[in-house]
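Missing here: one protein chain of the complex. Every other protein chain is in place.
Chain IDs A, B and C follow the sequence of writing; residue 1 opens each chain.
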Amino acid sequence: MDKMPKWADVILTPLISLLLAMAISALVILAIGESPWLALKTMVDGALGSSYGWGFTLYYTTNFIFTGLAVAVAYHASLFNIGGEGQAMLGGLGVALVLLYLPLPHWALALPVAMIGAAVLGAAWALIPAWLQAKRGSHIVITTIMFNFIAAALMNYVLVNVLRPVGSMDPASARFPESTHLPSLSDLALGLGVEWGKHTPANVTFFVALLACLLVWALIWRTRLGYEIRALGRSEPAAMYAGISPVRITVVTMLISGGLAGLMAINNVMGESERLVLNSVEGAGFIGIAVALMGRNHPFGVFLAALLFGFLYQGGGELALWTSIPRELIIVIQALVILFTGALDNMVRMPLERLFLAMRNKRGDT
Amino acid sequence: MDFNTIIQILDSAVRLMTPLLLACLAGLYSERSGVFDIGLEGKMLMAAFTAASVAYATGNAWLGLAAGIAGSMALSLIHGLASITFMGNQLISGVAINFLASGLTVLLGQKIFGLGGRTPSLTGGGRFGEITLPFADAMRDIPFIGPIYAELLSGHTALVYIAFLCVPLTWWILSRTRFGLRLRAVGENPASVDTAGVSVTRLRYAAIAICGLLCGLAGAYLATGLSAGFVKEMSAGRGFIALAALIFAKWRPWNALFATFLFGLLEAIANRYPNLDLGVITIPSMFMNALPYILTVIILAGFVGRAIPPRAGGEPYVKER
Amino acid sequence: MAAPAKHAGGRSDAAAPYAIELRGISKAFGAVQANRNIDLRVPKGSIHGIIGENGAGKSTLMSILYGFYRPDRGEILVNGEKLTISDSQAAIRAGIGMVFQHFKLVQNFTVLENIILGAEDGALLRPSLAKARGVLRDLATEYQLNVDPDERIEELSVGHQQRVEILKALYRHADILILDEPTGVLTPAEADHLFRILEGLKAEGKTIILITHKLREIMDITDNVSVMRRGEMVASVKTAQTSPEELAELMVGRKVLLSVDKTPAKPGKPVLEVRDLKMVDDEGVERLRGISFDIRAGEILGIAGVSGNGQTQLLELLGGYPEKGSKVGGSIRMNGEKLDLTGTRSDAATRRQRGIGHVPEDRQVEGLIMDFTAWENVAFGYHQEPEFNRGFLMDNAAIRADAEAKMERFDVRPRNPNLAARNFSGGNQQKIVVAREIERNPDLLLIGQPTRGVDIGAIEFIHKRIVELRDAGKAILLVSVELDEILSLSDRVAVMFDGRIMGERLPENTTTGELGLLMAGITDTEHHSPDEGIPPETQHVDRLPEGGA
Partner (left out) sequence: DPALIYDLGGKFDKSFNEAAYAGAKRWTEETGGSYKELEMQSEAQREQALRRLAETGANPIVMTGFAFSDVLTKIAPDYPDTKFAIIDMVVDQPNVQSVVFAEEQGSYLAGVMAAMKSQSDVVGFIGGMDIPLIHKFECGYAQGFKAVKPEGKVLVNYTGTTPAAWNDPVKGGELAKAQKSQGADVIYAAAGGTGIGVLQAAADLGILSIGVDSNQNHLHPGQVLTSMVKRVDNAVYDAFMAGTDLEPGVRVMDLKAEGVGVAIDDNNKDLVTPEIQAAVDEAAAKIGSGEIMVHDYMTDSSCPVE
């Protein structure tokens, strides 16, 4: 029997935690001599107050969905993939190579091909850590950390020495051909006759991300592979007993995880910048860790957490852009949100549970 | 490569490994007690900031060190609250602490000093000076031993010697003292400690307090030993490398010394030979920069077996669900 | 349930207070009322048994007494003195020691380190260790509790681990010793040895509380016995004034058949033929040294033996998942066809397809995923089967329906397929595993420790199913450390020792004594010297000839 109703656990607890995080954030804002009210208003307006804000919020959300899913999938197999950053970088390389060197006449064709490019290189970057973990027992946390650094070096080299157009100062690839540009959500809305989110980077990849959530959900809870992934994650001896090969599942899971991280490149590299720039991932791989953990490694949770972080990212960006509040405040707010909703959640849950139990007992008595 | 070069590279390796070693030992205490800590980076950064700020304000590096420890400990306390008292997810708490430090240091720095998160440069007593060991100058000219003593062993800041002393000290505490026994036990099987009548909570708090202390030393060394002030994000991923070294070291103090030395050495070599000319091709600087990481993976794959973490690590001690 | 608690040992002439008196203890875990208004009195210097079904609240009650949990209500009196036992430290100070059902030992510590943990004298270890070594030596001779103080716990057999737990309590000067299902993991010889020790302790005036599922033990050794059901204390009686049948009925609330009812076997053609099976593990230790046997359709081959003599490896090898890095030799035929021993076709999934079902020895580590729901666990190992899949996806509805049916047939309680496995009691967890494996109607069923830690109601049930499967013409390999179980279920008994089969007997023509000797590596044909190749955990058996007699 549960101690409290499910809705209280999944909605009430995070909500109260979020409020606590906001309250502390307000204190921090006061402490640096700014107005919390103004900050909140700017953030909400900037991120959710207009189709324009939504256009950005959803763009960031899309990034975080992919990196969050990547961490979540691996987590189900008890693999802590810290390498989303590097895998997403490589995904970007995959997109760039495909779009620059293959003649792709239309985005509808370019999208799936680029997705393959992104997923394959992202997965490839996860393959070595996966294989080392499965075969040699090298701890995946170390190897994926190392592979992030190696990926950064590789991107640095490739962009400066291989993909950079001659004479360009910018360590970035050439622009992708016009024909491969993904329609933005505002284009799509315009197609429906609605003016929505003009000049915002959110693009069709958002739908790909939603689809990915759905597919990951189905993978984890509806397929044999997902069943085996979860079984291995919970108990390796039991997996062996059931005829599940730890090596195969470890490698396959990491390939999926790396592929998902790589797919993020569809959004930022193909959809937004339309060329590959240095540091295109901008830490989304690390935010993915927070997103996955906060989303309890469930695709729907990941979606919600990604939306929250998309909001914070965009709202925070607006805050830093248009007020005198330094942008680091956002990092602090993010930290507090992660802390209260993710790590200190029991601080709220425990008293709530007691409350519900007391209520139930009272009802039971009368 | 002549003898002198080797000494210089080793000397550099010693400096580079010191913050890693301190952070690695910090993580060791925490994780041996069963509390995983991916917030080493954040604690180090916070300590660097508070140490530099106070050292600047007082002109005294030791006061700065105390402040560094305090800053780092404050974050440790948050980690303890989340992962011990409220039985939250230790990884999430660590991630949050990294974000918190990264944001707060700049926010406070900007508020106090108005230099975009930097502290003003430290001078004189605000920094840890280099300690010249006795007779270092006199011995300098003795062949072989002279350079080793005078160049390699002598001439580091106090924190380097403290860091190196921490290794045998940690080993001794863990293996020879009551506290160490209990600490190891609580990381392996907290129920055994609990049923033996010892408080799991108190032990784990003690462990993360030590973790905070050592991270404080590491951060203070970055800001007031190796450089002269705080620059935003100056920990530059060292906390994560320390974490990797900790796993590499299989959570053991002497191994930690070796693992962090390896990282320091590889970085020192990469610094010394930024473009390795192999005759046929010249390895570009990017790959020399990444060399320590590449070699780590290779060593890990080839020579180091499975690392088994403390059995109760990462799990809060929950008696009643 | 309405049975009023009659209090045994409540002699009003006793001037001495009770060693333990519990009054109105209640404890809830969230919505689960584990203990409800419990009274218990344990006279000084007695052995007091506590019995009850799985999940009745026995462990919880004892954990409260030991300060591991805090009661919601009620009071505790130790030697007549009212105490607040807020943590184990307080319990230890009151002279209470406890051996938990799941040992609380640090696996990679030495025996000595485990003993002194929490009871060190001073900040440095060296003096404590030296002192403990001495005390340990004394205790060892006094109570025949031999263990190597420098051995690591993970290297010890469970029996020896239990000794460490007892030593831990004695080292802390416990006058009141609680043992929670101590014999669940012991061989009969080890159990007898334990009881001898307990009697010795009692003679010294110590008080002992013993939780067990084995009524024979209750009858043999206790002075009084209390029965728990669904969180309540339903009876407390003098052992001398009751019978196993009455206790069983008090416990379960219905009549229980305490012995297995079976007809003679009608063996058919050989199903499993094992020839010269050998295995060397990762560290180069020879675990199986050439095992050969047959099992025919419609018979149960029981394998007796002290745990750690290769039974686990044998089961794992037959089940298709030998330890990583091990080397295997010999041959296995199933229904006349050779089974692959290496390569991808030697895995557990393939074995299942060949018609081998397997109830593993450790249900919580191997047999179940504790965080999975009951219905997910019912498909575990068979999740690839076509009937559980619809194309690419798993057919969860079908699995759930199947699970409900199996839980119904096996009377798994609570009958809630959505509950996580860890929330079922040990007996019900075992029923889930047994249901899963038996209901597939395998040609060969491997079954290890089928009733370890399971209450008598469930034991009766599981035994019945095993016999039914045999009568349906299937082959069964039963591995158990319970000689009673082996003798009552098997059609033939083989004894394993040190990776070999020491001999085979018919249950009707042998005794526990004879089997005990075989288990110690002594055969009637060749009396080879016991010092070569005997695992340390069996050595005490030699010194205890009465262990089987």
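As a working rule, contacts are C-beta pairs under 8 Å (C-beta built on N, C-alpha and C of every residue); 3 or more make two chains touch, one makes a residue touch a chain.
Everything quoted here is computed from the prediction, not taken from an experiment.
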| item | value |
| --- | --- |
| For the chain not depicted, the shown chains it touches | A, B |
| Per the touch definition above, residue among B:85, B:201 or B:271 touching the missing chain | B:271 |
| Full-complex contact with the absent chain, from A:175, A:234, A:248 or A:360 | A:175 |
| From B:85, B:201 or B:227, residue that would touch the chain that is not displayed | B:227 |
| Touching residues on subunit B - with respect to the absent chain | 5, 8, 12, 15-16, 19, 115-118, 121, 222, 226-229, 231-234, 236-237, 267-268, 271-272, 274-275, 284-286, 289-290 |
| For subunit A, residues in touch with the removed chain | 56, 59-60, 149, 152-153, 155-157, 160, 164, 166-172, 175, 199-201, 268, 272-273, 275, 277-280, 282, 313, 316-317, 320-322, 327, 330 |
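By definition in this document, only the chains that are shown with their structure count from here on.
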| item | value |
| --- | --- |
| Centre distance in Å when subunit B and subunit C are each reduced to the mean of their C-alpha atoms | 46 |
| Mean-CA-position distance for subunit B and subunit A (Å) | 29 |
| List of subunit A residues in touch with subunit C within their complex | 1-3, 218, 222-224, 227-228, 230-231, 234-235, 237-238, 240-245, 353, 357, 360 |
| Subunit A - residues contacting subunit B, complex | 28, 32-33, 80, 82, 128, 132, 136-139, 141-143, 145-147, 149-150, 152-154, 156-157, 160-161, 286, 289-290, 293-294, 326, 328-336, 338-339, 342-347, 350 |
| Subunit B-touching residues of subunit C, taken from the complex the two chains share | 29-30, 66-69, 87-92, 98, 100, 104-109, 113-114, 116-120, 122-126, 128, 168 |
